[in-house]
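To start, the structure itself, in structure tokens.
With one protein chain held back, the other chains of the complex are shown just where they sit.
Right after this comes subunit A.
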Amino acid sequence: MSERLVVVGGGMAAVRLVEELTARSYDGSMTVLADEQQAPYNRILLSAVLEGTHGVDAITLRPASWFDAHGVELRLGARVLDVDRERREVMLVDGTRIGFDRLVLATGSIPTLPPIRGLVRMDGSLHPKVHAFRSLADCRGLDAAAAPGARAVVVGGGLLGLQVARALAVRGLHTEVVEGAEHLLASQLGEPGGRVLARDLRRLGTSVYTGARVVRMTEAGVRLDNGYELSADLIVLTAGGRPSTALARRAGLMVRRGVVVDSDLRSVTDDRVHAIGDCAEHRRRVTGFVPPAWEQAGVLASVLCGGAERYDGSRSVARLRATDLEVAVLGDPEHAAGEVVEMTNPIAGSHRRLVVEGGVIVAAALVGDLSRVGLITQLYDRGTVLGPDEPGQLLLGEPAAAPVALPDEAEVCACAGVTAGTIRGCSSFDACREGTRATTGCGGCESVVRRLLDEAEPASLSRA
């Protein structure tokens, strides 16, 4: 009998694993246990759906029919209660038992509930004004509640919090952000970057309270630990998440922050169990981003198909996806070892920091001005060794080309190979055209030729 592979989780890591296994013609059977009712979707675009830039249809990763077509059993709404490692069975809450030869935990993370009095009611449900923001169901709930003109408080000033805050503001809600740390994006950015970001947000009409915690629900909204009361029609919890490890713990697998895995993405406790994505901990790191989860899925597919690839950590790039807020964080710019090249321009609202070790960009933070993000990301991902002046040049941006007077030897008509001096020597445009054939090719130089002939002063051309 061929190997029975069971994947717990139907999120982005799980789907990528199945795609990679399918592409590699994995010869075992595959079962995916997804606890949501929805076919797998692109979770990181939920804030875009909320903002309205993405339709819900556009975030489907793979429809149920795709799994059918590839012979993969997809069970939606399948919540796993326990894993029996002795009998190699997974038990669902409905009592179903599913046997496995290999188990992959891709259970993701769960939102952290901040300690706010009145947040959770006696029956365990959230206060009706309160919304989590993790699943499509959460997104739909918030979408329905987000009436223009309503007042929203977003609890948490991390990437997700800022995306949700911008989405709500774009939709016309009066939005405020409360962040417990001293500045926004505290796990990614230093204080100068966080400050630039807060200014941007305020300029966009969103109030920001840093170094403040929501401590209790009130009649009108919420109360902060500094005594402020913010009136609110809805409260969104985006105060981070933690790896979802309850199942692994109960099954007796080694768990620190996440399920501890080796370079085969294999539990150090049980070689028939693997973990990938937000729930996995590799070399004492949990990631919480999609690109590392996908890299892990690719490596695990290789491992399961007998390939030689091994996981050696990921280079992460975190990007804020929100209209009019520009943030990119490469690696860990606050903690990475190396020389720091940094430029903050609070006047223009930009902050850029490169951490360079041995000529290689090992981490970076870009806030406000992302004009070089494409290049910096390439240099970071490829580990390019830069010269000593390059980090500074990267932060300065392209200088604007100064207009230059055309010297006589400058080629004006590339098609016919005619210089400015030759053109200046012609009596008229038509004579120039006939005598030199300038302007008779692509025609792009016609205005310059006319200027050279009509104007007594040296003509200028802005092209460097």
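Note that a residue touches a chain if its C-beta (ideal position, glycine included) is under 8 Å from a C-beta of that chain, and two chains touch if they have at least 3 such contacts; residues count from 1.
Note that contacts and distances are computed from a predicted model.
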- Message: According to UniProt, what is the chain that's been left out of this complex called? Choose from "Nitrite reductase", "3-isopropylmalate dehydratase small subunit", "ABC transporter ATP-binding protein" or "Simple sugar transport system permease protein".
- Response: "Nitrite reductase"
- Query: Out of A:G172, A:P346, A:P407 or A:G441, which is the one that touches the chain we can't see?
  - Reply: A:G441
- Touch with the omitted chain, as defined above, among A:G99, A:G252 or A:G417: A:G417
- Which residue among A:A147, A:A246 or A:V385 touches the omitted chain? A:V385
- Item | Selected from A:G77, A:P192, A:P291 or A:G349 as touching the chain missing from the view | A:P291
- Contacts of subunit A with the missing chain: which residues? 41-42, 44-45, 48, 53-55, 57-63, 66, 290-291, 317, 319, 321, 326, 370-371, 373-375, 377-379, 381-387, 389-390, 393-394, 398, 401, 414-417, 437, 440-444, 463-464
